[in-house]
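Here the complex is missing a single protein chain, while all its other protein chains stay put.
Chain IDs A, B and C follow the sequence of writing; residue 1 opens each chain.
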């Protein structure tokens, strides 16, 4: 496709565009199903069995089982959908966001209280800080 | 509302606009429910009881019970929604349309085969033929 | 690159689908209508597209009053023929083209059309009757179909000009797709008909034929026709004709290229309550 995608050179960032959405359709719809309490219970009782009800790729299922959100995003997941897994696990948005940065929960929280991650050095892939 | 509604002077015609839609919301959503076979059965078994499950006006309910499609349309119904009642009754679109014209089924069918109703005399309310 | 090589226009009356599904096409009432599509079925075989971009409207089937998109593009892998109350039509499942559809959605939204993207919907007679008319009764449709649903049920519906401009944007979108695909665009619905009220049964042959003439020769002027003219002249449901302007806007001449060739033109009254019009235009 020759559409302009100027957002591919932003480091540590995946833009959820039509193509990602297509790849992640079933993964995200699985997440959406967790908005119902009954489904959350079924998922928690047997995660693998619940995931096998969805036409997701094996990679996508494993990423969910591993709670590897970066991998989920790479495989088409969107954070607002993936947040339903976090809600099922009783995690806050801050815990979920922090889990993708390689920092501990406390380090991430402290970084935010100190003003967050600077844009400097984080605008382009390969940019020097 | 001071929006332009140039379609109010067309004879024998109700344009389904946002205002009609608001008035007819529950009537039309009741019709939509008849797309499920189980609901059609329940409606046929006891029309009044089924209608009473919907927050429709008494006038709307009576118009449905009477199969008075002109009245249904006046009360906010839209023909594509009302057609679900016709489908439940086993009627075709031609039978439904004809029922609103004051003609018999055969007269209406013959008029269509002969080329339909002329636009002449039917463009403006009060227009001479 | 992908390109739009032809556009097809046709009415999409539910009774036509019923006549085909129930084996009535040779009855005296229906025979003249189906004869008008004999050319078209052969043309489809001789000019098989890789993808059909099918502009139609939903008739309170996939979309209730709970949610009414002005323009909805289907980016799903497949669509099931809907049960509109008489049971689903016995026609093949419709397969989509998610990649091209997503590409068009992205491009057209960036051209300031505020599309709704749909990944799950059943398709009603508005989409399946044109396929039946053009393809007959095959075991599978000849190619993937991208459904594009336009709200013409609840006013205000989009203007003719908006539809025509959307067609131009779709052409631009298709031409920016890398893969070499032959795309047809179909505009469906109409022609003159009214299904409601004491004025039901209205037919206007003069209007319809003038519409066909102008659609071929001067679609840019036709796009300026206000809604009220459709209602007054072609009946309340005649407004479906604005969808033909989307297909027409996607032709070469609307975008600075040469005029199309008229391959086929047909007009017949009646099919149930409706005047049936049909055109095939090929880009030169």
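In this text, a contact is a pair of C-beta atoms (placed from the backbone, for glycine too) under 8 Å apart; a residue touches a chain by one contact, two chains touch by 3 or more.
Everything quoted here is computed from the prediction, not taken from an experiment.
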- Note on the structure: For the chain not shown, touching visible partners are A, B, C
- Note on the structure: Where C:6, C:20, C:52 or C:115 are the choices, the one touching the absent chain is C:115
- Residue of A:15, A:49 or A:65 in touch with the missing chain, whole complex considered: A:15
- Note on the structure: Where chain C meets the left-out chain, the residues are 65-72, 106, 109-110, 112-120, 154-156, 158-159, 162
- Task: Identify the residues of chain B touching the omitted chain, counting contacts across the whole complex.
- Result: 1-3, 17-19, 21-22, 25
- Could you please point out the chain A residues that touch the chain left off the display? 6-7, 10-18, 21, 25, 28-29, 31-32, 34-35, 69-70, 73, 78-81, 83-84, 86-88, 92-94, 96-98, 100-102, 108, 111-113, 115-119, 122-124
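Throughout what follows, only the chains that are shown with their structure count from here on.
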- Query: Between what two chains do the most C-beta pairs come into contact?
  - Reply: B-C
- Chain-centre distance (mean CA atoms) for chain A and chain B, in whole Å, is 49
- Task: Could you give the separation in Å between the centres of chain A and chain C, each centre being the mean of its C-alpha atoms?
- Result: 39
